[in-house]
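Before anything else, here's the structure in question.
Here the complex is missing one protein chain, while the rest keep their positions.
We just call them A, B and C in the order they show up, numbering each chain from 1.
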Amino acid sequence: MRTIRGGVVPPVVTPLTEDRRFDVASFENVIERMLAAGVDGIFVLGSTGEVAFATDELRSQVVSEARRIVGDRAPLLAGVIDTQTDRVLDQVRRAQDAGADAVVATAPFYAVTHTPQVTRHFEILGAQSEVPVFAYDIPVCVHTKLDADMLVALGRSGAIAGVKDSSNDDIGFRRLALKNADAGEPLVLFTGHEFVVDGAYLSGAHGAVSGLANVDPEGYVRLHRAHLGGDVATVRAEQDRLARLMEICLAPRETTGWGSGVGAFKTALMLLGVIASNQLPQPFEGLAAADVDAVKAILAEVGPTS
Amino acid sequence: MRTIRGGVVPPVVTPLTEDRRFDVASFENVIERMLAAGVDGIFVLGSTGEVAFATDELRSQVVSEARRIVGDRAPLLAGVIDTQTDRVLDQVRRAQDAGADAVVATAPFYAVTHTPQVTRHFEILGAQSEVPVFAYDIPVCVHTKLDADMLVALGRSGAIAGVKDSSNDDIGFRRLALKNADAGEPLVLFTGHEFVVDGAYLSGAHGAVSGLANVDPEGYVRLHRAHLGGDVATVRAEQDRLARLMEICLAPRETTGWGSGVGAFKTALMLLGVIASNQLPQPFEGLAAADVDAVKAILAEVGPTS
Amino acid sequence: MRTIRGGVVPPVVTPLTEDRRFDVASFENVIERMLAAGVDGIFVLGSTGEVAFATDELRSQVVSEARRIVGDRAPLLAGVIDTQTDRVLDQVRRAQDAGADAVVATAPFYAVTHTPQVTRHFEILGAQSEVPVFAYDIPVCVHTKLDADMLVALGRSGAIAGVKDSSNDDIGFRRLALKNADAGEPLVLFTGHEFVVDGAYLSGAHGAVSGLANVDPEGYVRLHRAHLGGDVATVRAEQDRLARLMEICLAPRETTGWGSGVGAFKTALMLLGVIASNQLPQPFEGLAAADVDAVKAILAEVGPTS
Partner (left out) sequence: MRTIRGGVVPPVVTPLTEDRRFDVASFENVIERMLAAGVDGIFVLGSTGEVAFATDELRSQVVSEARRIVGDRAPLLAGVIDTQTDRVLDQVRRAQDAGADAVVATAPFYAVTHTPQVTRHFEILGAQSEVPVFAYDIPVCVHTKLDADMLVALGRSGAIAGVKDSSNDDIGFRRLALKNADAGEPLVLFTGHEFVVDGAYLSGAHGAVSGLANVDPEGYVRLHRAHLGGDVATVRAEQDRLARLMEICLAPRETTGWGSGVGAFKTALMLLGVIASNQLPQPFEGLAAADVDAVKAILAEVGPTS
């Protein structure tokens, strides 16, 4: 029950109260709604989960609460995002202690590294982590693209168990999937897409870690099951609807950057009655009224009915 | 017969002799092989077709010879690549005079422009061109990404007939396809992909302008027809094979940048006996022996049998 | 009189009438005002000179008219900007025929090249040009930074006579100047700066090709002569004033990209009575009224008095 083989694994938002305290009740609502929809795992402290904003203390609390809520019902993955190897190792220990079944780590960032250092980074993480390590490929945040050959080699050596690909590089993903297939599939491959999950499945993804699954977990589960069942018409129709829904992240005008996407997810969840507030962590502010209205309009048109 | 509605439209290479003269006989072989494979159009003077290297005189000759070879058997598109509007208009006239059925133009480049200027650029081209204009979205060359809303508006006003998307931005392409659908499909959408044409079809592409179709036109025609017939298994198997074949462009070690891709296409065509030489235009050199061997090995494994 | 050894060599704007014809009378006024100010050369068809917008026919006309106006009073440099080697060679012939004393060429662009190809490009240009070739380092337009070791080697071999550095990379410029000094100064080094010409002189520049010298040629001549005379206080005071004046290029709100800078130069020249119109080439429009006012205010405060 706690092994990660693919499927829909949403990167859970971290709800805040208006005065920016962790809103555990809302967090529980989000996760229970996902589990009811049939997701295959829960991923906390991803980029969507505000990992870059959370203090170490809050990070531990988020993982602990998630573990308590999820119990044995699904595997729990936790982001261990930090700048360089030794700091990430501290995060790994923190996540393990709080109950994570697996950790998700990026390439080093802030100080520039290249493939030899990135390789060594993941080798060290793999050797020292007690739980499986997933490599998180997210150049928009860390400004390094993970090399496909490196990833497959790390998979073969056992250093990493899989990849979450948020690189928006569909060529890179196809090449990774083919190389992984040729190597006997050592890696579980997740796409971080919201807009083109169907294309990623066609390329060989085993699952999807889509931020929009906070808002519409049933949609992504339906898409995944249709894909498994070979029902291409449903796959495409569901993906087209979800792509239209994802426009909520591009609608905000006052808040830009990271805040427009997660701000839209939180706003939609607030409008759906799942969480209490759309507050964002410092230095962001929750979406302004006009932007809330923009999200509301899209949600009314193509959003989930439950 | 000369209307462009989608399908496989390869961007034809421009074969050169060893001493860098235009090799018309080889050019004819490449095009005849494509037509025999059942392609839906011929695109000359694309990035693959060495447009950036060709003098105005050579450009006219390439279009004229292509027109002579193709006759009425297929529509002929020609790249009219130049830096800014007035220079592109000169290229449009040249391409029309030489017999092109449509022209393919990028955003302005060298001097930085933004969406208001790019819009005006295509409006002027649309107003002054006597043949349909396709917008060529290729940020790796022009360092501007075409805005989806702008493209659909240009389609609705009749300024452009379609888009060739070589932006490697699958989110952008999905959004463009949805917006185009919502507007009543004013645009014919081509993907410039080689690796993920199947995903682009799923997103709503009407056709593919794949450089690798120089080497394996039958493969891309097979993929396109399987897509039209709803045969997903064939689509994916053919795409996986073509993706493996596309590794020829990543294999060269001595030649990098533009030359590794087109150098590999020309080398494969030479090895297949279609063209006489793999020579590249100045300041590039044709692939070195070790790189030719690398191409040969991949071609032997996953290349076309005819 | 027509040898280029450094000093102030302004990149002359190309004035247009309201209906976008070449305004030769205004062009003559601009150049005569520069010569009266004591500039050391005239550079036409640079980025400021609208080279990317000018048809081949207009390019020839601009060089011819400049030659006629300048006569033997100063060396005349002409930009030969085009995508790749063979096209640049065509531009070199055109510039030579029209009377240029030297040509200014960038790295190849549109199709990606690296240092081996860039080297060969300049070697070919150097071998085939009948007049001296200056390398134009302008990554914002061509997206390639010229390598310092390559440039010095090209200088030693005689392929190029000098460099115009518009890369805004002061580390790169210092390194180039030191390497050039170590090699016996084969290259004449111009900075393309407006804001930090004093720093470039300190690093070893022999001259400045500053677009703002269209507006204030006397200021840049004064700065250069103070530098030659070791009068640091005047150098810095003049540079600070010119830096404040250069804010005209950052003031426009409606026009962005290339058009804000050259639009501001043309607007200032119009306000000073030197040229008739601030019109810009397609797809740009001349600065709007509010932006003209912004330029006017800065000009009144820190602009030239003559």
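One rule holds for everything that comes next: contacts are C-beta pairs under 8 Å (C-beta built on N, C-alpha and C of every residue); 3 or more make two chains touch, one makes a residue touch a chain.
Note that this is a predicted model, so its numbers are computed, not measured.
Displayed chains that the missing chain touches over the full complex: A, C (touch as defined at the top).
Listed residues A:36, A:140 or A:228: the one in touch with the omitted chain is A:140. Of the listed residues C:36, C:127, C:232 or C:297, the one in contact with the hidden chain in the full complex is C:232.
For the options A:108, A:172, A:207 or A:252, the residue in contact with the chain missing from this view is A:108.
The chain not displayed touches chain C at residues 168-171, 174-175, 178, 193, 195-196, 198-200, 202-203, 230, 232, 236, 239-240, 243-244. Mapped onto chain A, contacts with the missing chain fall at residues 47, 52-56, 58, 81, 83-87, 90, 108-114, 117-118, 120-121, 124, 140-143, 256-259, 281-284.
Rule of thumb we're sticking to: only the chains that are shown with their structure count from here on.
Across the assembly, the chain pair joined by the most C-beta contact pairs is B-C. With centres set at the average Cα position, the gap from chain B to chain C is 35 Å. Annotation for chain C: no residues touch 2 or more other chains.
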